[in-house]
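Subset of chains shown; positions unchanged.
Naming follows writing order (A and B), and every chain is counted from residue 1.
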Amino acid sequence: MKFVAADTGGALLTEDYEPVGLIATAAVLVEKPYRTATLSAVRYADPFNYDMSGRQAVRDEAFLAVELAREVKPDVIHLDSTIGGIEVRKLDEPTIDALTITDRGKEVWKDLAKDLQPLAKKFWEETGIEIIAIGKWSVPVRIAEIYSGIYTAKWAIDYARENGKVMVGLPRYMKVEIKPGQIYGESLDPREGGLFGEIEADTDGIGWELYPNPLVRRYMVLEVWRE
Amino acid sequence: MKFVAADTGGALLTEDYEPVGLIATAAVLVEKPYRTATLSAVRYADPFNYDMSGRQAVRDEAFLAVELAREVKPDVIHLDSTIGGIEVRKLDEPTIDALTITDRGKEVWKDLAKDLQPLAKKFWEETGIEIIAIGKWSVPVRIAEIYSGIYTAKWAIDYARENGKVMVGLPRYMKVEIKPGQIYGESLDPREGGLFGEIEADTDGIGWELYPNPLVRRYMVLEVWRE
């Protein structure tokens, strides 16, 4: 099977490891054996001006995933929202009310559905491809999360080149390595069966260090500086 | 201490990674240092005709565990049902009603207890060995789960020999390796301290591939085919 999935991750951090805003939405094409992406795309947010309610992330993810899916024609699109794998084109008010999620989650989805339900319906009518909200069960979503961390490292390199230095927080239990001409990332959870990713990037003249975020167990901090 | 434990796992999958039914109930004898089994037994189910309510699995496990325990005389038998480590011979209606589990779980256990309470009582009277429902806390139960995955790989080899090819899903975060004359399996969770298993099997003329199930994070798929 061919999957397209999207997720948002990576946060700009203050000197005290407090998150300022999110950095990267990544969409990925994932094919058998489902351990990495065969294609990826990114859209950067402005972490200095970020809506942390969760609405911006899912909306960005849906639009970026559809953009990639138009190109690569997957069997299905996976979004990072854990509401039982329901098809997004079917998310009308009564359906959202019937979901077994929190009242706050229902409010967020009623708001989101205004944009995403028509998007999903139109895309399905044109292509037959469903967008489903499967969230944490999906391996393609986790691979998208790893790519969001890899692209966050790329953003950090560019930011450090301009501003001297920067600290970013990676998505949950993953690490990155900045190598000559490329950025490699992988899951730190061996139970996931070896998920990883890699992108090309100009990494010249950059120093970096990776270490555990002392305030958020199982999350790593990446520091990048101009050398 | 000497433990006997049993668990059921491994699922026949469709081409779309949907489970059809469970495959193998394994019972194991586990002795110090509690990392693998010193003896194992299997009973195969018919995955094409499987009761997914959870009753069939626990019942099969109890009977297979007692069969092995008659032979090896353990100190205690562990079943994979997390209801506080209670002795199964004591499970009458008022005791089940007092458990802090879901109403659905109580219904399942009231039904199960009809067969298993007398089995446990008789076995205890004859041997002094208790059967306890300890579930996820038990390392012997996890070793039984790993063996159910290893026997699932054996079933897949036999099925592929007859039918050309097959896809099965392994129990949670474990992998298998099909080697000449044997099947090896191990936990992918290093927090468990190195749990593994091995059985002998005719593995000639068989090809195989292991990869993450894209729809169920932390579960692996095994494909086996006739070469």
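To be clear about the criterion, a residue touches a chain if its C-beta (ideal position, glycine included) is under 8 Å from a C-beta of that chain, and two chains touch if they have at least 3 such contacts.
Please read these numbers as outputs of a predicted model, since none were measured by experiment.
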Oligomeric copy total, full assembly; chains in place: 2: 3
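Assume only the chains that are shown with their structure count from here on.
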Chain A-touching residues of chain B, taken from the complex the two chains share: 16-17, 172-173, 175, 188-190, 209, 211-218, 220
Sites on chain A touched by chain B in the complex: 1, 3, 30, 32-35, 134, 136-140, 142, 189-195
